[in-house]
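Every protein chain of the complex appears in place save one, which is left out.
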Amino acid sequence: MQSSEIYLESLITATPQEGRDLAIKLSRKSIAAIQTNPDVRKKLRADYAEDTAQLIASAQVIALEFQTIARANNYWKP
Amino acid sequence: MQSSEIYLESLITATPQEGRDLAIKLSRKSIAAIQTNPDVRKKLRADYAEDTAQLIASAQVIALEFQTIARANNYWKP
Amino acid sequence: MQSSEIYLESLITATPQEGRDLAIKLSRKSIAAIQTNPDVRKKLRADYAEDTAQLIASAQVIALEFQTIARANNYWKP
Amino acid sequence: MQSSEIYLESLITATPQEGRDLAIKLSRKSIAAIQTNPDVRKKLRADYAEDTAQLIASAQVIALEFQTIARANNYWKP
Amino acid sequence: MQSSEIYLESLITATPQEGRDLAIKLSRKSIAAIQTNPDVRKKLRADYAEDTAQLIASAQVIALEFQTIARANNYWKP
Partner (left out) sequence: MQSSEIYLESLITATPQEGRDLAIKLSRKSIAAIQTNPDVRKKLRADYAEDTAQLIASAQVIALEFQTIARANNYWKP
């Protein structure tokens, strides 16, 4: 399953905040890799945007992706 | 999805307790990144604040974020 | 969300058993950080204390927190 | 359970994007290792492709596999 | 919550198999730390012993605990 779209050039970000943003982006791209139809994804948003259990589960994905990104950036230590 | 708000300047905290607080903050910011409407988030609190399964799942997110923060701070070893 | 209570002074414990106890304590403090009302938490105990799915999910949180604590203590190697 | 098919020759990839693709592939191969019938898997797709809770859980698997791959590739640092 | 029982003296085991056994033991001790009544725990066994979702979730706990133990033992490398 070769993704046609190149959405990840590097794990290195300038700041921790950009690392968070990248973690959120990677989480979303995983969903898009499984459900490739953007219209379906848009329709599905209502299913989780107000479902706290799914919002919490999404936060787990972001925390896991951020672990990887933070480590790649040596925790943005000076 | 570039977050307009800069909520994470650094992973470095003075104490382990501040590391816990940051982990809780990052967990919440992940939810806010997905459900951006603060009024909706406020309304949703009742859905999880007394749901032990969701409280436990939230504790998993905090544990994962804290893993990253603790590591960034070299476990606050002197 | 600055926690008023300082419950984590250090991740360093004298023994692995104390590390387990600390992991259990941190897991509980995460729940308390989200559901701050002790009376509500007490009432909610019945919801998970005999629910094996939630007991297992709680064990996951303890395992994650223990990973962090064990690492902070270099696995209590002599 | 020796897999007849060799689908993983190496964890090393040329780019982070290929690392993501490999993480997605490994996640799928795990499902195939448990449910070995491709026709059943095809039929089951409808059960999760529009179920946001399962899409999010799948994103957790990808995040875990990507952690391993990113580390194997030293985060594709030059 | 100081556990009265000392069930973890060391993370070091002679073999990987003993590491697995210790991971399973720690997973169970976590459940016992939350549901302290052995009779209740015995009664609850029927709730998960034939529930595959809970058996899988238990395997996740064992995998997390084993990660910690394996690392403590430097993967039992000679």
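For clarity, chains are labelled A, B, C, D and E in written order, and residue numbers in each chain start from 1.
As a working rule, contacts are C-beta pairs under 8 Å (C-beta built on N, C-alpha and C of every residue); 3 or more make two chains touch, one makes a residue touch a chain.
For clarity, every value in this text was computed on a predicted model and none was experimentally measured.
Student: For the unseen chain, which displayed partners does it touch in the full complex?
Tutor: Within the full complex, the chain left out of view touches D, E.
Student: Identify the residue among E:6, E:40 or E:53 that touches the chain left out of the display.
Tutor: E:53
Student: What is the set of subunit D residues that contact the non-displayed chain in the whole complex?
Tutor: Residues 1-3, 6-12, 26-27, 29-31, 33-35, 40, 44, 47-48, 51, 53-54, 57-58, 60-61, 64-65, 67-68, 71-72 of subunit D touch the chain absent from view.
Student: List every residue of subunit E that touches the chain not included in the displayed model.
Tutor: 15-17, 19-21, 24-25, 28, 48-50, 52-53, 55-60, 62-64, 66-67, 70-71, 75-77
Just so it is clear, only the chains that are shown with their structure count from here on.
Student: Any idea how many Å lie between the Cα centroids of subunit D and subunit E?
Tutor: The answer is 27 Å.
Student: Report, in whole Å, the distance between the mean C-alpha point of subunit B and the mean C-alpha point of subunit C.
Tutor: The computed centroid separation for subunit B versus subunit C comes out at 16 Å.
Student: Show the residues in subunit E shared as contacts by 2 or more other chains, in ascending order.
Tutor: Residues: none.
Student: What pairs of chains are touching here?
Tutor: Contact pairs between chains: A-B, A-D, B-C, C-E.
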